[in-house]
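Let's look at chain A:
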Amino acid sequence: MSDLIVLPLVLPLFGAFLLPIVMRTSISIGAWIGPAILAYGCWILGDQWMSGTALPFSLAIGGFAPPMGINLYIDSLALLFAFAVQLLGLLFWPFKIDQETARRQALMLLLVAASTGLALSGDLFNLYVFYELVAVATFGLIAASGSSAAYASTIRYLILSGIGSVLTLLGIALIYSQTGTLNLAHLAQLAPEQLNNKLGLTAFLTILIGVGVKAELFPVNTWAPEVYATAASRVSAFLAGLVSKLALLIILRLLVLIFHQPEAVQVMLVLGILGVITGELAAWRAKDVRRMLAFSSIGQLGMIFIALAIPEQGGLLAVLALTFHHLLIKSGLFMLADGWGGAIEKLRGAAKRSPLAAAIFVLFSLSLIGMPPLPGFWAKFTLITQLAAQTSPLYLIGLTVFLLATVIEAAYLFRLAALLYGPAAEDTPIDTIPKPAGLSLATASLFGIGLLAAALFITPVGDLLSHVAGQAANADLYINTVFAGTGGSQ
Partner candidate 1 sequence: MTQIELWMVMLLALMVLSAAVMVLLVKNHIAAVAAASVVSLGLALLFVLMRAPDVAMTEAAVGAGLSSLILALALRRLGLWRVDGVKTQVNLIKAKGEGHQDA
Partner candidate 2 sequence: MMPEISLELILYTTALGLISIGLAGVVLSRHLFRMVLALVIAEAGANLMLVLAGYRWDAVAPILTTLGEHPPMVDPVPQAMVLTAIVIGVGIQALAVSILIRIRQRYGTLDRSQVAERMDAEIADTAGIPRDVSQESPLGERPLPSLPDSTVEIRGGHS
């Protein structure tokens, strides 16, 4: 059964390769391939979760024992992420049928496969490959929206992310030169002796900056506003919601397993604080919805980086809570932006045109700023208690910045909400006020329902997250799981 876990990773690739051929013969059949594969992937992963197979376990690809071959490491966290990838891939599926359907859907399948790979893989270079695949598929999907601005933003994103991958590759080369292995578990074993030095730190930092491009780490996140403003909403939703979190996952794994140096954490803390400051402040003045969401996303990820900088397990819990919360919210908000994407001023009175959308927006906003019964509050509560418990004054600065940023966030989100519920401008008839498309609205409502469900069942959700965090924070468990069959690395 557990061998099948490789299918959600491979089948989308398979589908992507075959899609152009099938589409050539029959578009109607071809259009079903992607959703079917993703639904199957969801089913396999869900089944895996339900069947209660002992997690975590490790799966050697090609039957080669881990340090030599590549292994997939499946713990609750990876499984959750993989499931989220497949599900969101399904929800954000580009259904539009036109001349380029085959290519667009193939790219989407590739994106899903690569994201699943990022969630599951246990090898540093393999992660790099999937990271690049995510990048290329992303570029294609962003550019697919076809506007000139989309091309321009794509090339800027591409170049930035290209430098990022060069730096990542450099970091990988440094690590390999030092240790002679790239398996994360193996590295985790060797790290205390071999990577606990300047070289290890440099390698981590180059990887951090490289991967940070996708994770919207300040200051390599300047691509985000323009890309989110030009790409199709579904793509933006997938990027802001999921891909950034997967990049975070890489950093999280590296931190937990390999790099325990306090300097590594401090760098992230400082960059995270700067990210929060710049993102939230820039969002304050944003004049169109998408860019506002993009800046807010930068701020939110800054918060997650601050959380990531907390060394204890509680910090990890905060990271996970914030991550999944933001995943849900930002995806939903970007779905709303499909149709509401234009200038904020144009949305005057939009609540009358589409009350459901406005209500969902308010719900998301409330959760985003941490209104108590909603899950966002618990995520933020976990974060601030952890932050306050740290002794270094830098964390207190982080706490202060975090709190102030929340105020600013509330101000701009509710400025928009007030606009939505306010009267329409005199010269605009109500029919001309933009309105989210039906499908997007339905998807957004789905996220809203998910959010409410999480709020309702916050106790089990919280327990689940604590369990997941506990598993993810346990480096020894990781090592032992990966090397269980071989009884050691040597």
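Candidates were picked such that all candidates are chains of the complex that A comes from, given by their letters.
We take it that a residue touches a chain if its C-beta (ideal position, glycine included) is under 8 Å from a C-beta of that chain, and two chains touch if they have at least 3 such contacts; residues count from 1.
A quick note: this is a predicted structure, and the numbers were derived from the prediction, not measured.
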| remark: Only one candidate among 1 or 2 touches chain A in this complex, and it is number 2
| message | Give the list of chain A residues in touch with candidate 2 in this complex. | response | 125, 129, 132, 135-136, 139-140, 143, 147-149, 151-156, 158-159, 162-163, 165-166, 169-170, 172-174, 176-177, 180, 182, 226, 229-230, 287-288, 290-291, 341-343, 345-346
